[in-house]
Structure formats: structure tokens, C-alpha cells
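One structure is given below, represented as C-alpha cells, and several questions about it will come after.
Every protein chain but one is kept in place in this view of the complex.
By written order: A, B and C. Residues from 1 in each chain.
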Amino acid sequence: MNGYTQDKEDIARRLKRVEGQVRGIGDMVSSDKYCIDVLTQISAATKALESVALLLLSDHLNHCVVEAIEGGGPEVSEKIQEANDAIARLVRS
Amino acid sequence: MNGYTQDKEDIARRLKRVEGQVRGIGDMVSSDKYCIDVLTQISAATKALESVALLLLSDHLNHCVVEAIEGGGPEVSEKIQEANDAIARLVRS
Amino acid sequence: MNGYTQDKEDIARRLKRVEGQVRGIGDMVSSDKYCIDVLTQISAATKALESVALLLLSDHLNHCVVEAIEGGGPEVSEKIQEANDAIARLVRS
Partner (left out) sequence: MNGYTQDKEDIARRLKRVEGQVRGIGDMVSSDKYCIDVLTQISAATKALESVALLLLSDHLNHCVVEAIEGGGPEVSEKIQEANDAIARLVRS
């Protein structure tokens, strides 16, 4: 189904924290905090999201892609293509 | 004080939307959605945050930095240094 | 051995072009070209390198990783780990 089962709670916890960071950034803007301080927090939230993405991708390769290849069949090249597209989106975002 | 006054509502609205996106990503993880679909949403949220950061930076240069330079004084090089550090953090995140 | 055999000439040609771009950027600097124009060319060269990296990574997953998994053995998790590390370096560079 998905490859992140063993990291699910960790990922959920990290996303909860990023959600709180982004809400905090919104509060900084509402209370007119200094631009540079807002930018620092945005960079931190972006890095945290990237880090979750890298964990998900690693889980995906280790489980979904490995299982697809072990199972064989036409699904393999589709799975690899999908992973490559996700990597390209990450590298370019 | 800060340089984003004229864009404050737009920025607050965009951050609210990113906060909702990140909460939605957490929900996807809780309901075991497919890794690649979660990754696609993370790339979208990352791009949205980056976009807010670029607007804040543009406002900062257009207002805070311009005013500091027009005002003169030792503050100028500090303001430029600060902006450069923020840009480096963004480029590297 | 490596996974990019079928794209080898294309990759070599693209790298040759990036090498020429970087030499051209050096020439722009030597002849005191305008900062922003130099920066535009650096962004273009960076994107071109990123694009070569994504092709290499795709070839690597499609060949080296697929073959390692099909072959089985302890090498598999090492190969995946290596790929994940390379992806993390790309995302963060």
C-alpha cells in the first residue's frame, strides 16, 4: 500500500510540527514582525518539509520500489518513472 | 518597522493556505495515502512557502533596504548583510 | 558497471555544453559584464547541471538499482541507501 508504515508516527509528528511553524509564521505576520525574522522561520519550515520528503522518498524506494521489482511485471518501470518524477519535483522545488 | 504592510493580508492568506495544505498532508499520512501522492503535496507546499518568501524578500528590499540607504548611516551595510544572509538561507533551503 | 550507457553520449554532450557555459561566464566576469547578466547565466548553468543529474539518477534507478534488487543479496539495501544519499545531496544543493 505505502512504504512509510514504520515511520508513520514520526512523519505525522513532524508534519504536525511544521503545521505549527507555519501557523506561527502567520502570527508573526499578523503582529508585523520584522521581515528578516519571518524569512528565517520560512527557511526553517521549508527545510523541515524537505526533510520529511526525503524520508518518505527513502521509505518509498526501500519498500514500494523494492517490492515492485521483486514482484516483476510491467509495473516496475512505471514505479521507477513515478519515483523519478517525484525526485525531479523535489529537486526543482 | 517592516516592509510588507501593503501585502500583509495577501501573505497572511497564503500562509493560512499553506498551513491547511500541511494539515492535509498530515491527514494523508494518517490515512495511509500513497507515498508519491504525499510527496506531490509536500512539493506543492514547499513551492508555496518559497513563493511567500520571495514576496517578503522583495518587499524587504523595496522598503526596509531602500529606506535604510536613503537614511544613510552605519545601518546600511548591516541591512544589506542581513538581506544577503536571508537570501543565502533561501537558496540553500 | 554503470547505468547510463545508453545516454552516455547525450550526457557527455550536455556536460561539454555546461563546461562552455561556465567558461563563457568566466569571460563575462573578465570583461566586467553586468552582475545581473552574469547571474542569469549562472542560473542557466545550474539548471543544466541539475538536469544532467536527474537523468543520471533516473538511469541509476532504472538499471543499477533494478539489477541489484533482481540479483538480491545484501547489496540491495546498500544500493538504495547510496541512491537516497545522492538524492538528498541533490535536493539540498
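Simple rule for what comes next: contacts are C-beta pairs under 8 Å (C-beta built on N, C-alpha and C of every residue); 3 or more make two chains touch, one makes a residue touch a chain.
Every value quoted in this text rests on a predicted model; they were computed, and no experiment measured them.
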Residue ranges of chain B at the interface with the undisplayed chain: 50, 53-54, 57-58, 61-62, 65-66, 69-70, 76-77, 80, 83-84, 87-88, 90-92
Missing-partner contacts on chain C, residue numbers: 1-5, 8, 11-12, 15-16, 18-19, 22-23, 25-26, 29-30, 32-36, 38-40, 42-43, 45-47, 49-50, 52-53, 56-57, 59-60, 64, 82-83, 86, 89-90, 93
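By definition in this document, only the chains that are shown with their structure count from here on.
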Centre distance in Å when chain A and chain B are each reduced to the mean of their C-alpha atoms: 18
Interface hub residues of chain C, defined as touching at least two other chains: 92
